[in-house]
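All protein chains but one are shown in place.
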Amino acid sequence: MAPPRRPVESGVPDPMPFMHPLLRKNYGTWRWHERPRPGVLRHVAASGDEVWTVKAGTQRQLDVYTVRALCAIATDLADGHLRFTTRSNVEFMVGAAERVDPLIARLEAEGFPVGGTGNSVSMISHTQGWLHCDIPGTDASGVVKALMDAVHHEFTHEEMPNKVKITTSCCQINCGGQGDIAINIQHTKPPKINHDLVAGVCERPAVVARCPVAAIRPAMVNGKPSLEVDEAKCVCCGACYPPCPPMQINDPVHSKLAIWVGGKHSSTRSKPTFHKLVAAGIPNNPPRWPEATEIVLTILDAYKSGAKPWERVGEWVERIGWARFFEETGLPFTKYHVDNWRGSRGSLNSSAHLHF
Amino acid sequence: MAPPRRPVESGVPDPMPFMHPLLRKNYGTWRWHERPRPGVLRHVAASGDEVWTVKAGTQRQLDVYTVRALCAIATDLADGHLRFTTRSNVEFMVGAAERVDPLIARLEAEGFPVGGTGNSVSMISHTQGWLHCDIPGTDASGVVKALMDAVHHEFTHEEMPNKVKITTSCCQINCGGQGDIAINIQHTKPPKINHDLVAGVCERPAVVARCPVAAIRPAMVNGKPSLEVDEAKCVCCGACYPPCPPMQINDPVHSKLAIWVGGKHSSTRSKPTFHKLVAAGIPNNPPRWPEATEIVLTILDAYKSGAKPWERVGEWVERIGWARFFEETGLPFTKYHVDNWRGSRGSLNSSAHLHF
Amino acid sequence: MSMEMPKTPMLDQLESGPWPSFVSGLKRLAQSEDKSYAPMMKDLLGQLERSYQTRKGYWKGGTIGVVGYGAGVIPRFSELKDEFPASAEFHTLRIMPPAGMHYTAEILSQLCDIWEKYGSGLIALHGQSGDIMFQGIRSENVQPCFDEMNELGFDLGGAGAGVRTSISCVGAARCEHSCFDEARAMRMLVNAFLDEMHRPSLPYKFKFKVSGCANDCANAIQRSDFAVIGTWRDEIQADQDEIRRIVARRGRKWLIDQVITLCPSHALSLNDDDSLDIANHDCVRCMHCINVLTKALSPGRVRGATVLIGGKRTLKIGDLMGSVVAPFLRLESDEDYEALLDLARRVMDFFIDNALEHERTGEMIERIGLVNFLEGIGLEVDPNMIRHPRTNSYVRTDGWDEEAAKWKARHGAAE
Partner (left out) sequence: MSMEMPKTPMLDQLESGPWPSFVSGLKRLAQSEDKSYAPMMKDLLGQLERSYQTRKGYWKGGTIGVVGYGAGVIPRFSELKDEFPASAEFHTLRIMPPAGMHYTAEILSQLCDIWEKYGSGLIALHGQSGDIMFQGIRSENVQPCFDEMNELGFDLGGAGAGVRTSISCVGAARCEHSCFDEARAMRMLVNAFLDEMHRPSLPYKFKFKVSGCANDCANAIQRSDFAVIGTWRDEIQADQDEIRRIVARRGRKWLIDQVITLCPSHALSLNDDDSLDIANHDCVRCMHCINVLTKALSPGRVRGATVLIGGKRTLKIGDLMGSVVAPFLRLESDEDYEALLDLARRVMDFFIDNALEHERTGEMIERIGLVNFLEGIGLEVDPNMIRHPRTNSYVRTDGWDEEAAKWKARHGAAE
């Protein structure tokens, strides 16, 4: 038998061979840009070269037919090049203004919404969900599709005060990250333990160590080594589930959705911020999650009409105050909004600043 | 023998019998005020009444001669009334403009600096020190006197961007509170334990409980119950000293002064803030503490020339950035400036905001 | 036979300079050969000079009190009593001043008379908590001295694990920003807890402080367990003609730089007709614009106070500021003031029942969580209590629907 092939550890490929020639030529010497219309960027280089980018949304979870369709568009209309953003939008670059409209027409004809630039709602951070992950409490692709359908107008138009970056996550691990608006699983009940399986599949000390509030202890159940959860302590985070699948945290009824707002990665104007809980207890309701969608739309509406130009969602709320955020969105404020995690004292109002 | 007299538990006296008649008459109906000159306030009431207040500094630790001198001034020139601010400044109220100058003249003639209003440096928060307290690492009256001599011009003039409230504290307990600038004792060595005395005077469990970092444990030393300090853990705070005087924290050389800036009580503009360490290791050098005084003057200079109107010390630094604060004051920045107390992660720079 | 004045070369250096010198005052007392306290003050100077030279303090505590009270006198015994016997005892009487520290020359002189009879002649006006501190008295004089002051209408303040002496700002007496009757509120609060002040048996000290507005001249938020800060619910009262006069006099740029851009909530703008555009809904009641434009602007008409609980200094978990537990309590009618007192009673009861020994309110809340504290004192959560909602998902939310229903019920109901 031939010896197995050893991998070529080539690492991250050099992008130059794949990059649009105009980008390659003007690499590092771009001067300025503008957005002639939603979905289109015009970048001008020091050389005087211009590149027009047309940006469109995709479903991220792409079948080869769709990938080939995008390739064909690139071949036919964009010099054979394309790139993707981490938000799974696709970008085609051309060197002249007149080549933009045909691209838009073709993309739209093939069902790819053109937009996602500037002050639009961009594609939602997509995770794995029931399609692939081993721990999800909900789906990802379906949630994203349902929401993007609902905000389609906001993707194809630039009518928001600033960019809106939405994220979702199908468990509390949150691979989707922080977002202007985030729709995440929030479990509401401690894990149900399948004691018969623990001994076989779980390394008990590792699971015990994983719990953020030390709610798990080793225990003998029905004469077999298993685990026990102190339900009064448990914050239902699900961290024990990946290392120990018998600790069933997912529940068709009690795994709910929660909505968070005001996460921001950029250091633009204000420093980066974490998103904050605004609504929880939302049913995990496939295939279209109407309850969550409605809350997202409500928040987007309030933001759109209330924020000043350039205010990101969190900056807007910061200015108007949380009292008014809850008033304007009609969302209830509860004791769960008051942070009680370590170091949370900084989130209390230690001032006479008040919003009425 | 007569039964002992029982106290009349009269509590806080009603101020009305002692209040200047114009204040009493217009109680709760003041309309606006202005500051015609440093040390003088003119308040106007809805009734049209005016009251002119002349404010002057005192040494707080007053001998009866000084108190009687102030009383005489009140009797002669201010309708027999006076009041004190918590910063131990004295205020005389009169009902007409022409009565102001004589008051000022008399106060100045008797050595009471007129000022402390508006954007001046007011009297320093005064604590007890060697004169009276049982745990001080330095004096209070002397520090205050030395500093007030140094900032006398700033007390009698209103040349600062905003009010400057200085505090001092003669131990790390900090009865002086937060300040725009605070000069506090900062011990640099763990307590030296006088083991012979511990058994006699200290309730050991109480002392152990008092330590913020759990560095104290009961121990037998020379066959007697005593205490032991884990010097690697000890943060030299002196909290063990009041309940257990044998735990000598005060040291003529190693009890140093530290200077803090940016404390703010008001919720005016920005929320209240704690003061922040800017200089430590300053010799505790009676009778005039020249090293500490010099640093305070340097900070005041930088603030005076650098801040915009209404910016308090902390607000000014916040705007120009800490990098520049250390640059402009020439104070060294060290690892001790980086907070490592619980919850201090929020004090790290988690952003791309940088000052160069 | 009069004692010699001690040599005080270091202290003497504190007699020069423009600020009034406490050393000169101490010397005046020490040299009052006709007064009983002259020897005490000579020795006091001697001991103090020693402290300056050795950089050490020489006072020790002990136990001294007056009949019926368990606190209010700070005992001081000298470790150098052999060298400085006349000041071997140098206790302090903490006496509560009239709210707002208003005096007549007459009453102050009477207090001086008593103090010259029994004490050292040294008086601090005032301590950081607000007491008149009569500093320097021997044990045997404490009771008669207190009795005379008490007869004059004064009472001992706090010390130890009890309610402490309080401060209210000058407020209504002479300040246009005052949002309620600070002296009334402060006296009502403290005087309702005199038992807890005079016979201290709380888990630890408890301080009230009262400021009439967000300028917080009483340092209430950071230096008291129970801070009462004046505010208003409705709109800032604005005299637009006065604004226009100010703009005419000082210019638009002045107004923009000193007021508009300094508003923390971007609630202000200057209209083209030089009137001030105030977005009261955005305003956080910080007082800045009112401070600068005191003639033109005032707090609204619906006035009252915010209550914050838990401020204190460093021990033992680090400094804590008070945090909002009652965003707005109207303070107008007698009932309003009663409601404030009622809240204080609930806080005190909860503190007594739940704080550990030597634990301040702020530390207790830090330990048990604000929500549990609110439930304990019977208050509902409100967004004004937080800077921002939780950023952390580690929370069990299975009571969400119930809690949401509570909010909706409250929110539907009239304020």
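A few remarks follow.
Think of it as A, B and C in the order they're written, each chain with its own count starting at 1.
Going forward, a residue touches a chain if its C-beta (ideal position, glycine included) is under 8 Å from a C-beta of that chain, and two chains touch if they have at least 3 such contacts.
Note that the coordinates shown come from a computational prediction; the quantities given were computed from them, not determined experimentally.
The undisplayed chain touches these shown chains across the complete complex, A, B, C. For the chain left out of this panel, the touching residue among A:T188, A:S226 or A:N250 is A:N250. Of the residues in subunit B, those that touch the hidden partner chain are 172, 174, 184, 186, 188-190, 212-213, 234-237, 254, 256, 258, 262, 274-278, 280-281, 308, 317-326, 332-341, 344-356.
Where subunit A meets the chain that is not shown, the touching residues are 4-15, 17-20, 23-24, 27-28, 30-34, 43, 51, 53, 57-68, 70-72, 74-75, 80-86, 88, 90, 93, 111-113, 125-127, 129-139, 141-142, 145-146, 148-149, 152, 172-178, 206, 209-212, 237, 239, 245, 250, 252, 255, 263, 265-270, 272, 274, 284, 286-288, 308-310, 341-343. In the full complex, subunit C touches the hidden chain at residues 261, 266, 314, 318-319, 391-394.
As a working rule, only the chains that are shown with their structure count from here on.
Across the assembly, the mean Cα position most removed from that of subunit B is the one of A. Chain centres here are Cα means. That of subunit A falls 48 Å from that of subunit C.
If you average the CA atoms of subunit B and of subunit C, the two centres end up 13 Å from each other.
Looking at subunit B, one finds that residues 267, 272, 342-343 touch two or more other chains. The multi-chain contact residues of subunit C, meaning those touching 2 or more other chains, are 214, 216, 221, 229, 264, 286, 321.
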